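One chain of protein is taken out of this complex; the other chains stay put.
Just so it is clear, A, B and C label the chains in written order, and each chain counts residues from 1 on its own.
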Amino acid sequence: MNQKKVTKWLGLVMAISLILTACGGGGEQPSEPQTTDGAKVTSSGFTCPEPSPRVDVTSTELNVFVWTEYFPQDMLDCFELVYGIKLNRDEYSSNEEMYAKVSAGGTAYDLVQPTDYIVPLMIRQGLLQEYDHAQLPNLKNIDTGWLDKSFDPGNKYSVPYLAGTDAIVVNTDAVENVPQSWADLWKPEYAGKMVFIDDSRAVIGITLLTLGYDVNTTDPAQLDEAKAKLAELVSNIKVFDSDSPKTALIAGDADLGMVWTGEAYIANQENPAIQYIYPTEGPILWQDNFVMLKDAAHADAAYAWLNYMMQGDVFWLTMRDFQYTNPNKAALEYAKTNQPEVYSSYADSPITNPPAEVIANGHGIEDVGDATPLYDDIWVEVKGSN
Amino acid sequence: MANEFAVELQDVVKKFITPEGNELNAVDHVSMQIKNGEFFSMLGSSGCGKTTSLRMIAGFEWPTEGEVYIEGKAMGRTPPFQRKVNTVFQSYALFQHLTVFQNIAFGLEMEGAQKDEIEKRVKHVLEMVQLTGMERRKPKQLSGGQQQRIAVARALVKVPDVLLLDEPLGALDLKLRKDMQLELKALQQQLGITFVYVTHDQEEAMTMSDRIAVMSKGKVQQLGAPVEIYERPANKFVADFIGDSNFFEGRIKSLSKEEAVVFIPDLNAEVTGIPVSQGLVNGEEITVSIRPEKVLISEKPMNQNTFSGKVTNTVYIGTDTHVYVDLMGKRVKVFEQNRISRLDPGSFYTVGQDVTLVMMPENVLVLKKE
Amino acid sequence: MSHDPAHLTIPWKGVCGMNPHRRHPFIFSSAMLVYVFLYAPIIVLILFSFNASRANVTFEGFVPTFSDKVVMDGSLVKASPCGPFHWFCELAKDKDVAEAAGNTLTIAIVSTLVSSVIGTMAALALQRYEFKLKPFSQLSLYIPIVIPEIVMGIGILTLFSQLFGVINGSLGLTGDSRLSMGLGTVIVSHIAFSVPFVTLVVQARLQGFDKSYEEAAMDLGANEWTTFRRVTLPMILPGVLSGALLAFTLSLDDFVITFFTNGPGSTTLPIYVYGLLRRIITPQVNALSTVWILTVFSVVLILQWLQTREAKQH
Partner (left out) sequence: MLKRLRENKSAQGTLLATPTMLWMIGLLIIPLLLTLVVSFGQRSPDGDVIYSFSLDNYIRLFGYSTDCDNGQASCFDPLYLQILWRSLTLAFNTTVLVILLAYPLAYFIARAHPLRRNTFLFMVLIPLWTNFVIRVYAWMMLLRTQGVINLGLGWLAGLFNIPFTPLEMLYTPGAVLVGMVYEFLPFMILPIYTSLEKIDNSLYEAAADLGANGLKTFARVTLPLSMPGVVAGTILVFIPVMGTFIVSDILGGRQVILVGNLIQRQFLDARDPTFGSAASLILMIMTLIVTYFYTRKFGFGEEIVVA
């Protein structure tokens, strides 16, 4: 925080207090570009790859709003080092929280990281701007299997980041009968032992699956049925946690439940007895993406970031630091040759690299449009009445 | 000095709004002229308007109507810091966060005086109030009397045209108060500055003042030298407020140029040979007053202005003995000076004793009914 | 809290035998138990900041020292150049913490300064003057005390987003010149909830303030401003300072309002800690808490030492 910035903000404070209609001066003061000679090395000792291609940038700042614990620090540090841009990172722990803050306006984020089903909503609300693909040469590094999805045909608005599944996690030391299907989780023997992610669409989704319905149904009758069914499940759940559900498992506060890829992987590392089970009904599939907000002030820096991030020699850091399914084929190749340990732990784990049949059996959450309030109400009511 | 009057109040009214929302004339058409070099007191019980009058001179309040003049200049709404008067506060208002020196120097600093000048004058004024060597102390570390002197010193160091004192001795014990009264008077005479002194203590006012304004209900009841006020009170309020008085309801029976005859129904008696004051009408209902020390107790009846009664109580208070005499159902106070030792019980009046009271006509005052 | 130095100078005039409660064993023991309740979590917090276990669920011993690089065995730190202070070193490397600490202090200092100044002004107005809006003003000061913080936070969020939308739209502001959530909005909001506390504290102080001190100053030739600067302010300063301290504390500790009003680059320590809690909870959180607690503790000690010294001088 330099002095100029403080003085500037103070000025703004005064202006608002006096006339309540201040004009101008909401911007951020550029921070000094960090110029280090020779190789740029982060504080953890990681040598930063050079950007290829290097993008011309005039902005000195980039504001991103991303999921918690989803973003390698080295990646961020390197970007700041090679481009001399200050990257401000704020974090959220649910799509809904992110959407609420972004749609309220008044935020100055450039890039956010919504999950697939939120993207159409943001497009519909006019919150996003279309990418100029000419400025995204490194999009070629993404495996085409992850592009051109139904939530954003042609990737006009979104660039894939990481993907994964929601499935059953179970501490086999503490649980006798290991559940094999979502439906098993309703069994009374698990009551009071479960940790679930605090994600309305995913949890309602698996309830719909056990009833034999589509995870994206808009039929009020089916949803009504699901609500009653969900109420039974919720009363058996000990804790909802969308921030760090693994902690409850590792700490022994919960023995089984529903978590996502990355959490399951770490829990499994900490305690090999904690296993990730793909349920017979199929896991929930998801994919997180970078989108650019309509009023992004630092579009050039955003393109620089996206290209730099998608470089194979940079993106592999996500595999090293967080364990999710990786859509970046250049990164996989880079890791295979240069970081075999990281590659093998990724490729050999069914958690991060699920078998094709699991993916085929999976269910993606989609935008349900006008039925959204139905889902929202179910969630609040079922949890509130607990 | 150019002007005869240091302070002049001309038909001054100060209205306040009471918390109940009523309008109250704290000062009600007051006019007074305070001469240069005079020790002037405003005397009255609390709420009589004396402090408000003083505050209007100081500039803490502005008159609702009328005008305050200082040295002949109309003050209007001049703020306090532009008036050449200074105040000694009842609470002293010594700045607790400053030392004695800093307190006294405060006013000089405001004038922009030089440092050595300030030191010289503070030293001088401290000598004047006999507190040399206390410069470094904080007000809290001083006794009440010392604080009072500092408060005076702080005001005097500015060499004001007029020094205003608002019950400055109220917080001191009796002995100290008496000493300070004499000291203040001496100081005033030495410096020749006009003092305007507010007090509710009549003895204090009498002791020090050249002139006194007796105030009640926002009005000046009487203004004059102490002896005038005591010996010739203008009305029943003054007679009652200053010293002790016996009052009787009466009616003027006859009126000549020199003297009046008053009939007092309560005593079923006449008092003759009373000096006449202005504006009395024959047959008018009036109040007759006589100071207790001016009633004589006589063993044997005299021909005129004598009344027979019974002693109901005697109180020995050292300098005097207060004798209460029942006069046809009316209680009369008599103060007898103890010129002789009263150790001998025989020298006392005994309860139930028959006595004769003499009220010499020249001691009897006729006061208009209020 | 009023820290009247007089307390320190007036000798204790208690009459032990007269007060039946003094040193009552029940009072003493329950008071000690409450202290234990207050401090147990904090002691555990500090102890666990030296934990060798990354998962930080149970205490697995101190981190062994003497190694030039960090050695991990699963979730256990086997060796670290910093030894038991491993997590403090990790913390020191984290530049986000430094930035969050800087933001927190900037916000706390600026909002404390502004709210102390305008709060004292308002206290003077409410205690000394009669004006039309006085009852309304006095009443409005109680709003932040009697409404839950979340209501205020959401209200302010709604206001800012609507206001900024209108201003940006009507003035055609784009890019970096747009008004947006950030340090400014956080500071403005912190002032809003601090001001009433400052005002009420100073007002309480002014209640016992004899007006004749000011009159004396004016009488001695000081104008209104000089009177305020030389007499009124020094005398109410303890009140203003405790109001400011309260504002500072509230600002440092605030989570809810900041949560709703912050934006890029205005992460404060509470928000940062909340973020850490949402990630993997390593002893780094404890290390941060320990540093925080010790900082606060030493600042308080220094302040108290200064105060005692000043009291002794008088």
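Assume contacts are C-beta pairs under 8 Å (C-beta built on N, C-alpha and C of every residue); 3 or more make two chains touch, one makes a residue touch a chain.
As the structure is a computational prediction, the values presented were derived from the model and not from experiment.
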Worksheet item: Among the options A:P53, A:G192 or A:P272, which residue touches the chain absent from this view?
Response: A:G192
Response to the item:
Full-complex touch with the removed chain, picking from A:E97, A:D214 or A:E232, is A:E97
Worksheet entry | Candidate in contact with the missing chain, chosen from A:D143, A:D253 or A:E333 | A:D253
Discussion item. One chain isn't shown here. Among C:L200, C:A222 or C:M235, which residue touches it?
Written reply: C:L200
Worksheet item: Tell me, which residues in chain C touch the chain that this view leaves out?
Response: 1-3, 7-8, 10, 12-15, 18-22, 24, 26-28, 30-31, 34-35, 37-42, 44-45, 48, 56-58, 118-119, 121-122, 124-126, 128-134, 137, 140-141, 143-152, 154-156, 158-159, 162, 188-189, 191-192, 195-197, 199-201, 203-204, 224, 249, 252-256, 269-270, 273-274, 277, 281, 285, 288-289, 292-293, 296-297, 300, 304
Discussion item. Which parts of chain A face the unshown chain closely enough to count as touching?
Written reply: 16-18, 20, 94, 96-97, 99-101, 103, 121, 124-125, 192, 198, 200, 224, 228, 237-241, 248, 251-253, 369-373, 376-377, 379-381, 383-386
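The rule is simple: only the chains that are shown with their structure count from here on.
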Discussion item. Give me the set of chains touching chain A intersected with the set touching chain C.
Written reply: none
Practice prompt. Name the most central chain, where centre means the mean of Cα atoms.
Written response: C
Item to complete: Compute the distance, rounded to whole Å, between the mean C-alpha positions of chain A and chain C.
Response: 34
Discussion item. Going by the contact rule already set, what residues in chain B reach two or more other chains?
Written reply: none
Worksheet item: At which residue positions does chain C touch at least two other chains?
Response: none
Worksheet item: For chain C, which residues are in contact with chain B within the complex?
Response: 210, 212-213, 215-224, 226, 230-231, 234-235, 314
Item to complete: Please name which positions on chain C make contact with chain A in the complex.
Response: 55, 57, 74-75, 93, 95-96, 99, 102-103, 106, 110, 114, 157-158, 160-165, 167, 171, 173-185, 187-188, 191, 262-265, 267, 275, 277-281
Worksheet item: Which bits of chain B are touching chain C when the two form their complex?
Response: 58-60, 79-81, 85-87, 89-91, 93-97, 106-107, 110-111, 138, 154-155, 158
